[in-house]
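All protein chains but one are shown in place.
Moving on to chain A:
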Amino acid sequence: MKYYVTRLFRSFLTLMIVITIVFLLMRMMPIEGYFGSGFDKLDAGQIEAKLKNLGLLDPLPVQLKNFYISLLKGDLGQSITYRPKVDNTKILGDKLITSLRFGVASLTLSLIVGLSLGILMARHKGKFWDKFGTCYVVGANAVPAVIYYLLIQVFFTDIFKLPLLFDKSVPKSWILPILCLSLVTTAYYAMWIRRYMVDELNKDYVRLARAKGLKSKEIMIRHVMRNAFVPMAQYLPASILYTVAGSIYVESLFSIPGTGGLLVTVIQRQDNTLVQALVLLYSSIGIVGLMLGDILMSAFDPRIKLSHEGGSR
């Protein structure tokens, strides 16, 4: 219990530090980012009035204080160039749901495929399936993701006559984005479940189970799988939440109206407040995901003492 409290506190502290750093960094941006189109036409007085209106001429500590207060109210400011004068929270709200839908779908797919592939690899260690899986894992980890996303987009739309871009009303258009999203996580799960299972298979209790006369299938499912899954549990919440952030490529490639695609757009259009809001969203997602993962793992396996966690994995 004490652990959970300290873990929660640490995450909160991290989040505060990140928010402060992000805020201070954004203040270093050129002021053009707060005006949108027509900046050149404004004279010095108008610029000053606008800046004053936004509270950007106050001393930094005051700005920081105001920023914290508005954050507590759940106010992330208003968009400037993307959809002028619209609250950022409102823009993000709809997008989050779309992203989360894709995230859950792709995670389900990659869990099923990844775990089965990993188990297959562990059972046939050194044989065809192991080699096949290793090639896949190496490819997915080494090559930058956008390259195979682009190749999938080019070839699969031709071969399988699938739509190129996402359209909410066309069910077929969900297939390619979900496939792309799940490729990397599938490799990740396959690699780790294989490694953990191979580790577990060399342990004494497996030998005992075999000596007792249990079938190899039974040993796999009832003993090895369960133990091997414990370390994986740590990454589950993080990967659910990361799909919201990690889909920057896929969402903009297939023009899915989610947060990842939005980030690319607003960076290109220099919408300072919206970039700030998105970065804050992503970092809080990451921090919360890691925290949930640690808590979940300690809940899964009571043997794990996390009193001195950090670094000694």
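Assume contacts are C-beta pairs under 8 Å (C-beta built on N, C-alpha and C of every residue); 3 or more make two chains touch, one makes a residue touch a chain; residues count from 1.
We adopt the following convention: contacts and distances are computed from a predicted model.
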**Request:** Select, from "ABC transporter permease", "Cytochrome c oxidase subunit 3", "Fe-S cluster assembly protein SufD" or "Lactate utilization protein B", the UniProt-recorded name of the complex's unshown chain.
**Result:** "ABC transporter permease"
**Message:** I'm checking contacts with the chain that's been left out. Which of A:Val22, A:Leu71, A:Val113 or A:Met225 qualifies?
**Reply:** A:Val22
**Prompt:** Who touches the missing chain here, A:Leu8, A:Ala49, A:Ile112 or A:Leu151?
**Reply:** A:Leu151
**Prompt:** If the hidden chain were put back, which of A:Thr185, A:Ser283 or A:Ser298 would touch it?
**Reply:** A:Ser283
**Fill in**
chain A residues touching the chain left out here are 10-11, 13-14, 17-18, 22, 25-26, 28-29, 138-139, 141-147, 150-151, 153-154, 164, 242, 245-246, 248-249, 252, 263-264, 267-268, 275, 279, 282-283, 285-287, 290, 310-312
